[in-house]
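Take a look at the structure below.
For this view, one protein chain was removed and the others were kept in their places.
Letters A and B name the chains as they come in the text, with residue numbers starting at 1 for each one.
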Amino acid sequence: MAFLKNTWYVAALATEVGPVDLFHRKLLDTSVLLYRKQDGQAVAMRDRCPHRFAPLHLGKRDGDQVICGYHALKFDCSGKCTHNPHGDGRIPKAAQVQVYPLIERYGFLWIWMGDQPADESLLPDYSPLDDGPPSGIGHTYMYMKANYQLIIDNVMDLSHIDHVHGEAITTRGQLSPVVPEIRETDRSIFARWEWKQTPPILVLSHFLPDPQAEARHFFDVTWMPPANIQLSVGGAQGDTPFDQGVGAYDLHVTTPETENTTHYFFATRRNHLVDDEDFNQMKLKAMRDAFELEDGPIITGVQDEMGDEDFFDLKPVLMSNDAASVKVRRLHKRLLEAERAPVPGQASAPATPSNAEAAV
Amino acid sequence: MAFLKNTWYVAALATEVGPVDLFHRKLLDTSVLLYRKQDGQAVAMRDRCPHRFAPLHLGKRDGDQVICGYHALKFDCSGKCTHNPHGDGRIPKAAQVQVYPLIERYGFLWIWMGDQPADESLLPDYSPLDDGPPSGIGHTYMYMKANYQLIIDNVMDLSHIDHVHGEAITTRGQLSPVVPEIRETDRSIFARWEWKQTPPILVLSHFLPDPQAEARHFFDVTWMPPANIQLSVGGAQGDTPFDQGVGAYDLHVTTPETENTTHYFFATRRNHLVDDEDFNQMKLKAMRDAFELEDGPIITGVQDEMGDEDFFDLKPVLMSNDAASVKVRRLHKRLLEAERAPVPGQASAPATPSNAEAAV
Partner (left out) sequence: MAFLKNTWYVAALATEVGPVDLFHRKLLDTSVLLYRKQDGQAVAMRDRCPHRFAPLHLGKRDGDQVICGYHALKFDCSGKCTHNPHGDGRIPKAAQVQVYPLIERYGFLWIWMGDQPADESLLPDYSPLDDGPPSGIGHTYMYMKANYQLIIDNVMDLSHIDHVHGEAITTRGQLSPVVPEIRETDRSIFARWEWKQTPPILVLSHFLPDPQAEARHFFDVTWMPPANIQLSVGGAQGDTPFDQGVGAYDLHVTTPETENTTHYFFATRRNHLVDDEDFNQMKLKAMRDAFELEDGPIITGVQDEMGDEDFFDLKPVLMSNDAASVKVRRLHKRLLEAERAPVPGQASAPATPSNAEAAV
């Protein structure tokens, strides 16, 4: 399958890659090794020794370097082979592991797997996630047996909430009739729903002045390539403007493992009970349950029905609530086509570990 | 794989589809939803919402209608969308689920998945199954990891009985030497074996005048498309004609799930101990054991050996006992080719839920 390549994907939660272990995960059909240098900086490289293709995560560390578990070639963090115990010890010029630019930000490790120099400016600004104590943000990871675009469809069309999810986030039927406001740029799709409900949405109601009275609510979702959706939810009562109300600032990110399996990463920051670890854990568990027990079976059911067929080829009956997710699919497709088109008057730049490394 | 389409397959035992639940099963590589209306009538439709392809069995019922579990589109039993909770509620013209004509008869639900109007006259007459009390008939369902034609081969060639099965139905070697009488029509293959044995076949002997004396026996099998085999077995002693002897009237039906997995349905009615529920259960268990523990391993073993290869391409060494099953394969192939051939001077009629529905 074709994936966008010259862009930042989340490779792992920052907490998944500990100070010692060699962590590995398949991303975009490619096996990747992740570990932290002794100074704590995380690095990423192909999880494959260039000698005989042994997975490097089966080897061991030597300081900031990695020793292949098969024939003990040693590689530094630039992917350069630094030691060959065989024969006269000469190191073949080609003994080089492909390294990937990696940025640790917002509690995630972001990886660049493209053949162009990594462009840090393409990593969207999600700094509100950093704005507050650790006990006011939760991160989680889920594995889903579905194409990543089906998960993006799910989050870009929040009209499913009243039908898929339970009491905690019900809008009592107020959300579905709302036709969201949609805005599009050449690298983003934005949708916003606003509605009133009584009582307010349950996850926010206890933090509003009157938990039983009517509240105004909104959802904002902003997709940016390749597979990032920033979602904000808010509530306010009376004349209080939204920016003085209660709410949460979430990030949903998917990274394809293969065409039909996906790594799903999530972070949520709130502006209430911002320093309450018990509440944090409870909220995170509720989110996981919602994804895994409610969205999950539907999304994997859709995947099973679709098999390997293309979404548009199957002629979906599209409705007003599909506008944002369809715009995402179309923009994503244009970006993919642009990436794969030859640049006029220029040969395509092949991936070289050195230029990839230099970019970070 | 090509399957005959304009014909009746068994979708389920009547008892598998209860009064409340949404039942689903893959038939001919297509996911199908089955449920009963409040008046008890069973209905069948594609188990796929036309909006975003969520399996409808993950949704819920609203009276005789079904609500998709993803975005709550509601469909009636004709597959028509009757409610859209999104935006202005307008229902897209294409929001239509394909429905399949369904007939409940002989304890089975028979489904028509073809593109031509359902033709009830093509459902064979198995009314002897209805002739007697419920405790005189047993139905069962089995799942087999083999192509459905291998199961038909098995039943159309009963010469395997003495070699595969145990004491209960042994003919003591009398059956294999018999070359069956075979008759063929343009929609059926019939084979009949007659022989004598002492003592009689065990499942019938206790209901004959002298369980130790010689008896005359017969087996009849009649295949009709797509995958129905009516099998009768009988025994009589002395001058008693077969129609005054003891016997059973069985139906073996297979429905392909996929090319190499099959739903196997079975019913058996007897003319002795016709109202004995304990005997009924005992007999049904014995039949299941015979299929699953004796025929089953052989048939799936054959499947594993054949893989995806065509039976005739593998050049089987055919013998006299193969005549009936080979005639079935050839007739089945002719019917399949006829169905797929364009009708001169006529465009093929595409499936439309409305005409399919009208046909029943």
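Basically, contacts are C-beta pairs under 8 Å (C-beta built on N, C-alpha and C of every residue); 3 or more make two chains touch, one makes a residue touch a chain.
Predicted model only: the values in this text are computed from it and were never measured.
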Missing-chain contact, candidates B:63, B:173 or B:238, resolves to B:173
From A:52, A:206 or A:285, residue that would touch the chain that is not displayed: A:52
Identify the residues of chain B touching the omitted chain, counting contacts across the whole complex. 153, 157, 159-160, 162-164, 173, 176-177, 179, 297-298, 301-302, 304-306, 314-322
Could I get the residues of chain A that touch the absent chain, sorted low to high? 31, 47-48, 50-55, 58, 67-72, 84-89, 92, 94-95
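One rule holds for everything that comes next: only the chains that are shown with their structure count from here on.
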Cα centre of chain A to Cα centre of chain B, whole Å, reads 48
